[in-house]
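Below are the structure tokens for one structure; questions will follow.
Only one protein chain is missing; all other protein chains are in place.
Moving on to chain A:
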Amino acid sequence: MLDWLSPAEWEAVRLSLRVAFWATLFSLPLGIFVAYALARWRFAGRELLNVTVHLPLIMPPVVTGYLLLVAFGARGPVGGFLESWFGISFAFRWTGAALASGVMAFPFMVRAVRLSLEAVDPRLEQAAATLGASRIWVFLTVTLPLILPGIIAGTVLTFAKGMGEFGATITFVSNIPGQTQTIPLAINLLLETPGGEARAARLAALSIAIAAAALVLSELIARRVAARMGRA
């Protein structure tokens, strides 16, 4: 089974899973927070935040990658700061691939969570407050469970995006085997290599299988959540 793919290709699969996992893990709480702020709070700069979050969706991915390179590269303002103060480096490493995937998937996460937040009846949250729940408890015990379907949808989208992001990743962190060469980058390289088509097809099939499995899993969870709330 294991020799179905070459070690280099397995490396790409493992790397893709790792990149998608960390991109999802970090954008989940941040995405919920930003979605909550956009849906519920009125503040100066709200529209600016909204546009910024959605930029990666409408800009060419290469531009997003370029901006990440400028900001988070070793000599970029943010990258340099993180490098010298925390020893965190994004340049030409898998962490950079995760960052690029996370940024590209962020609008999907925020939109999914925000849509379900806007469907939550604020009168239920009021009821919780009259029963003694403070703001944070209202969020944890009422709001969060009610937006679970949106969170699941956002998580799956982010994970799928993490598995498949190409443009921003290759621009930001290049195509380095074992570091930044995720499945799509590996497929791209194989297609440019004479005789690589068969291996490219195998990787493509594998990435379809992973994406489909993630989708099926999320559907199952969403159905269970809906059944629990008596709507199924």
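Following the convention adopted for this analysis, contacts are C-beta pairs under 8 Å (C-beta built on N, C-alpha and C of every residue); 3 or more make two chains touch, one makes a residue touch a chain; residues count from 1.
What we mean here is this: contacts and distances are computed from a predicted model.
S.K.: Have a look at "Molybdate transport system ATP-binding protein", "Molybdopterin synthase sulfur carrier subunit", "Amino acid/amide ABC transporter membrane protein 2, HAAT family" or "Ring-1,2-phenylacetyl-CoA epoxidase subunit PaaA" and point out the UniProt protein name belonging to the hidden chain.
M.R.: Of the names offered in "Molybdate transport system ATP-binding protein", "Molybdopterin synthase sulfur carrier subunit", "Amino acid/amide ABC transporter membrane protein 2, HAAT family" or "Ring-1,2-phenylacetyl-CoA epoxidase subunit PaaA", the absent chain's UniProt record gives "Molybdate transport system ATP-binding protein".
S.K.: Determine which one of A:S6, A:T52 or A:Q126 touches the chain that has been left out.
M.R.: Of the listed residues, the one touching the omitted chain is A:Q126.
S.K.: Tell me which residue among A:V142, A:A168, A:A186 or A:A200 touches the hidden chain in the full complex.
M.R.: Hidden-chain contact among the options goes to A:V142.
S.K.: To test your reading of the contact rule: which positions on chain A touch the chain that is missing from view?
M.R.: Listed in rising order, the touching residues are 121, 123-124, 126-134, 137-138, 141-142, 145-146, 228-231.
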